[in-house]
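Every protein chain of the complex appears in place save one, which is left out.
So, subunit A:
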Amino acid sequence: MATDAGGSAVIDKDGLDALVAVLAGRGRTVIGPIVRDGAIVLAELGSGADLPYGWGVELEAGTYRLRAREDGAAFAHSAGPQSWKTFLHPPRVREWSADRSADGDLVVTEETGTPPAYAFLGVRPCDLRAIAIQDRVLTGGRHADQGYRGRRERAFLVAVECTDPGATCFCVSMGTGPAAGPGFDLALTEVLDAGGHRFLVRAGSEEGESVLADLPRSPADPATREAAHERVAGAADRMGRSMPPVDLRTLMRETLTAGRWDDVAARCLTCGNCTMVCPTCFCTSTEDVTDLTGDHAERWRHWESCFDLDFSHLPGGSVRESPRSRYRQWATHKLGTWFDQFGSSGCVGCGRCIVWCPVGIDITEEAHALHQERESRAARPPGPESPA
């Protein structure tokens, strides 16, 4: 668990209700997990009562099922079908519009207006890291995305540590969870035991402290701290998946010609779901639309994916024509070349791409297979036909 420089306390369900109310009262749009369409999705919370009390999830590669839980826990689920990028880096945004005036001049209007002030309730530790990674990608370079920056700077993050990892989670391998790292305003740890249903709360920012001060709360007692610590430590031992314990960046670099890429390409539908659900994938494309008169034009930006043939369309055609090259682009970007570009892994181990791949392709399984292929190649005595 991260240190709690900013003070801590214990709240109960009423305190959680109050948290939603206090954040809304401060003019924020509070987004959190709710049950909808057979999944735990992220949506605006009307009140704390909207939280998925008593719902858990059963995850496998290509499968997601809601499961009722006896214990009434609110946060005993792991990453769902969307991530916070839906709000911070939305699927479609208008960037500007242009109008031709009567005298023929073009008047360009940039999208302005105050960005929404979000409060995200229930940011899992892997997603907390994913947000930090998107911060680096979208605002850390020379050409910052001002829209993203505006939404991000105003967002209040309530992290919730993981106590019930899914069968597809591997945050321990990626060093991102199940305890919350830095970057939160408040961090909660849900505790359910003989002492009751309660949440250890720690503040990680000044605003976090001030919100905490507005909640009905009791001091953070040693028993709750201990229970919270144990539950999170226990979660670390119950990870459903793991990455091979090697340097993944080197693994990707050394297996670019592996036969395994053909194997996975034969199974891949190139449907793009993995990139859309991945909380760090940031790729977009722009589209210009005009109206019938041609006097009004708009530029829209929308999510794009390296699985789309058009994405790598250059004069002469797509440069990643084969499914093999597209799957390899995705995996090597997440696990390898992201380091070269942005100084970190592009994967945080949330498992979404595994769950929401219709055919259940599992990036950890692929990494293990690549690792094994490299090992067996290294073990083989060098011969005339050693692979390129």
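Some notes on this structure:
Methods note: contacts are C-beta pairs under 8 Å (C-beta built on N, C-alpha and C of every residue); 3 or more make two chains touch, one makes a residue touch a chain; residues count from 1.
Convention: contacts and distances are computed from a predicted model.
Not every chain of the complex appears here, and the one that does not is recorded in UniProt as "Oxidoreductase", selected from "Oligopeptide transport ATP-binding protein OppD", "Oxidoreductase", "Electron transfer flavoprotein alpha/beta-subunit" or "Formate dehydrogenase H". Among A:Asp71, A:Glu110 or A:Glu287, only A:Glu287 touches the chain that is left out of the view. Considering A:Gln82, A:Thr163, A:Thr189 or A:Thr280, the position touching the chain not shown turns out to be A:Gln82 (whole complex).
Here one chain is not drawn; of A:Val107, A:Ala194, A:Ala266 or A:Leu314, the residue touching it is A:Ala266.
Check A:Asp145, A:Asp308 or A:Asp362 against the missing chain and you find that the one touching it is A:Asp308. Residues of subunit A in touch with the missing chain: 36-39, 41, 62-65, 81-82, 86, 91-92, 103-104, 266-273, 276-277, 287-294, 302-303, 305, 307-310, 323, 355-359.
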